[in-house]
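With one protein chain removed, the remaining protein chains of the complex are shown where they sit.
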Amino acid sequence: MEAVMFYVLAAITLISAIFVVFLRRPVHNVVFMIVTMIGLAGLFLLLHAEFVAMVQLIVYAGAVMVLFLFVIMLLNLETVNPAQDARAARMWVGALLSLGFLVLMGPVLKMIFPSGPTVGAAAFQPGMSNTEIVARELFTTYLLPFEIVSVLLLAAIIGTVIVSRKRSG
Amino acid sequence: MVTLQHYLFLSAVLFTLGVAGVMIRRNLIVILMSLELMLNAVNLSFIAFAKYLDSIEGQIFVLFIMVVAAAEVAVGLAIGVAVFRQRGTVDVNDINLMKW
Partner (left out) sequence: MTDLVWLIPVFPLIGFLINGLFTRKLPEKAIGWIGSLSVGASFVVAVLIFLEVLGMEPGSRSVQKIVYTWILSGDLSVPIGFLIDPLSLVMMLVVSGVGFIIHVYSIGYMHGETGFRRYFAYLNLFVFNMLILVSANNFLLLFVGWEGVGLCSYLLIGYYYEKKSAADAGKKAFVVNRVGDFGFLVGMFLIFITFGTFDFTQVFSEATAKLTQGGLMVTGITLLLFLGATGKSAQIPLYTWLPDAMEGPTPVSALIHAATMVTAGVYMVARCSVLFAMAPVSMTTVAVIGGATAFYAATIGMTQFDIKRVLAYSTISQLGYMFMACGVGAFASGIFHLMTHAFFKALLFMAAGSVMHAMAGELDMRKMGNLRHKLPQTHWTYLFGTLAIAGIFPFAGFFSKDEILFYSFERHMGFWILGALAAIMTSYYMFRSVFMTFYGKSRVEADVAHHLHESPPIMTVPLMILAGLSLVGGLVGIPIIQGWHVFGDFLSPVFAPATAILTSNAHGAAHHSLALELILMGMSLAIAVGGLLFARYMYIVDPAAPDRVISRIPEIHQLVYNKYWVDQLYDILFVNSIVKFSRFLWKAFDDAVVDGIVNGLARLTRGFGGVLRQLQSGLVKDYALSIMVGVVVIIGYLVLR
């Protein structure tokens, strides 16, 4: 059952990811990106990371992707780029390099984890939900990084406002 | 039986797709999306490690990555908007201000 779920979700994720990369219209890209996110959220659930899966759905598939969609609408990017690319050669080099990277990943994974654990412990802590565990960790051990990250978000907010502000001059 | 290797390989393929998107696409917005794809691929590995190494740290890390990714997207899109205002395009082949 788990294997079936994995393969189905993996197929959804991969195919939609391929559409993200290769479809021409940006709106389609965004839509398939959302599908990819949902597939990944399913995989996270499969891996007993329920809280992360929900965040993935709400923040990524919801907020971030909607932001993309807004920008695309705002800039009216529906006009498809002309097919002519002066740098097509480089594009092909890039594609080849990506392929080479993928090919190399196989042996790398085998080298690093020759015989990884095939299955983990059933639960991290008995009698505790995943959300509870994550929350405990975040507000105890990782409290300082957690606070720092909030500052990062603040910086991003300010930066975004300043960069995208229309200059009055 | 689904092993760690399965997840890792799936993650590697996703990551490669993201790389390919950055290499191939010219639209700044789509390139940003490809970057998100790469980040998500990494997230997948982390979650898989968390499960198979029996450690919650992987999930915590993923949460932080998501925050950074959100910030990155916000700033990146803002820059994209600003560039579009200035030059009327989001084609990275036309944006070469780094060559002075």
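Lettered A and B in written order, each chain numbered from 1.
As a convention for this text, contacts are C-beta pairs under 8 Å (C-beta built on N, C-alpha and C of every residue); 3 or more make two chains touch, one makes a residue touch a chain.
Quick caveat: nothing in here was measured; it's all calculated off a predicted structure.
The chain omitted from view is touched by exactly one of A:A63, A:A88, A:V108 or A:I148, namely A:V108. Between the chain not shown and the residues A:L97, A:V149 or A:V163, the one that touches is A:L97.
One chain is missing from the display, and on chain B it is touched by residues 19, 22-23, 26, 92-93, 95-100. Where chain A meets the missing chain, the touching residues are 87, 90, 93-94, 97-98, 100-101, 104, 107-108, 111.
The rule is short, and it goes like this: only the chains that are shown with their structure count from here on.
Chain geometry summary: the mean Cα position of chain A and that of chain B are 6 Å apart. Considering their complex, residues 1-10, 12-27, 29-30, 32-34, 36-37, 40, 43-44, 47-48, 50-54, 56-57, 59-60, 62-64, 66-75, 77-82, 84-85, 90-91, 93 of chain B touch chain A.
Interface of chain A with chain B (complex): residues 2-3, 6, 10, 13-14, 17-18, 20-22, 26, 29-30, 33, 36-37, 40, 43-44, 47-49, 51-52, 55-56, 59-60, 63-64, 67-68, 71-72, 74-75, 77, 81, 85-87, 91, 93-95, 97-99, 101-102, 105-106, 109, 113, 116-121, 124, 130, 133-134, 137-138, 142, 145, 149, 152-153, 155-157, 159-161, 163-164, 166.
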